[in-house]
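The complex appears here minus one protein chain, its other protein chains still in place.
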Amino acid sequence: MPFTYERTIRLGDTDAAGIMFFANYLVLCHEAYEASLAAAGIDMKDFFGGADLIVPISKSAVDYLRPLSCGENVSISVQPNLVSENTFTIDYEITRLTPPAKIAARAQTTHVCTSRSQHARAPLPSNISAWVAQG
Amino acid sequence: MPFTYERTIRLGDTDAAGIMFFANYLVLCHEAYEASLAAAGIDMKDFFGGADLIVPISKSAVDYLRPLSCGENVSISVQPNLVSENTFTIDYEITRLTPPAKIAARAQTTHVCTSRSQHARAPLPSNISAWVAQG
Amino acid sequence: MPFTYERTIRLGDTDAAGIMFFANYLVLCHEAYEASLAAAGIDMKDFFGGADLIVPISKSAVDYLRPLSCGENVSISVQPNLVSENTFTIDYEITRLTPPAKIAARAQTTHVCTSRSQHARAPLPSNISAWVAQG
Partner (left out) sequence: MPFTYERTIRLGDTDAAGIMFFANYLVLCHEAYEASLAAAGIDMKDFFGGADLIVPISKSAVDYLRPLSCGENVSISVQPNLVSENTFTIDYEITRLTPPAKIAARAQTTHVCTSRSQHARAPLPSNISAWVAQG
């Protein structure tokens, strides 16, 4: 079973069309990614802050299947997949839990490990490759 | 005891200074307000959507006491106070739960009930005045 | 020549990794899309507000090529392409103008016209199909 993260859609997530703004689906996916990393004991401040090895997102893709409204509950599943020693992808499924439950979006992000000091790709840190392997 | 809402600070809440962007303290407060309304059975889609009576925010004030970093857990307390038949304020306290626990901010918002059709102040809807009274 | 929109990266666009948060590349693209529609005389409030025909985004894809920092200037080009009578795509190129000028990202969004009253796909409104044709 992939890691899942639950969340309520809030007014600040929506726009004047009355539903969640399209860029915020990626915000939800990243929150779920962070929650999954934290559940594996990975320190957020280190990971997104000062480390030499960083794992920036090189690609994102979203299929928007259903609108989401303020007050609706969603769950986001997080499924990482190893691509190479320096690259992984994550597949996300955003499910609206407010009945009737329906898949609201599918998304994928690609992450490539890079050494800041060496300006080059580098193998994933061991805690991240362990997280990918367990996912 | 006032209603409290818990939340983790996420990367998207922070800015390049390494800590939560100052405007996002108000985003957290509004999330807590929405969670408090929802806990009282108030429908978010109606309340922020199509109703004739709306309760927009007329003032906000924040005292920023401590920075908040990605991965830290916070709780936000929500204390509404009736000012008049058409106006209430909410006092918020954002507490960093990640040890050592400390108050990170205090905020207040003022809300004034308005009729869209009559372009004038109007008494609070009964479900909102009940929510204020219980707060 | 495609329509282009210029913008400065602001602190609120960035995150604790010191650069623009990945979801905000799509925010920039949408701003450029809105500016292009406005330049063609299309009313934003109508288009994103109350009309029966809406044109929600069904897909987005972004290639992140370079980080963007607070204070850097970017231009975003907007190139719409007709796919069918109810569907168009937009190709965006985000160029960092702060020297040395470099492409920072490429993105694409897909938009499908839908009738809210009929719950079905519908031909694009004439002002939008004219905007696509001119793009």
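In this document, chain identifiers A, B and C correspond to the written order of the chains, with residue numbering beginning at 1 in each.
Everything that follows uses one rule, which is that contacts are C-beta pairs under 8 Å (C-beta built on N, C-alpha and C of every residue); 3 or more make two chains touch, one makes a residue touch a chain.
Source: prediction; values computed, not measured.
Within the full complex, the chain left out of the display contacts the shown chains A, B, C. Considering the full assembly, C:A35 is the residue among C:A35, C:V55 or C:I94 that touches the omitted chain. Check A:Y5, A:F21 or A:W131 against the missing chain and you find that the one touching it is A:F21. Touching the chain that is not shown, out of C:T8, C:S84 or C:Q134: C:T8 (per the contact rule at the top).
The omitted chain makes contact with chain C at the following residues, 8, 10-12, 14, 18, 27, 30-31, 34-35, 38, 43-45, 48-49, 69-71.
Touching the omitted chain from chain A are residues 11-12, 14-19, 21, 23, 69-70. The set of chain B residues touching the chain not shown comprises 15-17, 22-24, 26-27, 30, 45, 48-49, 54, 56-64, 67, 109.
Just so we're on the same page, only the chains that are shown with their structure count from here on.
Closest to the middle of the protein, by Cα centroid, lies chain A. Interface chain A/chain C: over half of the residue numbers present appear on both copies, so the contact uses mostly the same residues. When chain A is laid over chain B using CA atoms, the rotation angle comes to 180 degrees (nearest 5). With centres defined as mean CA coordinates, chain C is found 31 Å away from chain B.
Between chain A and chain B, the centres computed from C-alpha atoms are 26 Å apart.
Averaging C-alpha coordinates per chain places the centre of chain A 22 Å away from that of chain C.
Among the residues of chain B, those touching two or more other chains are numbered 11-12, 14, 18, 69-70.
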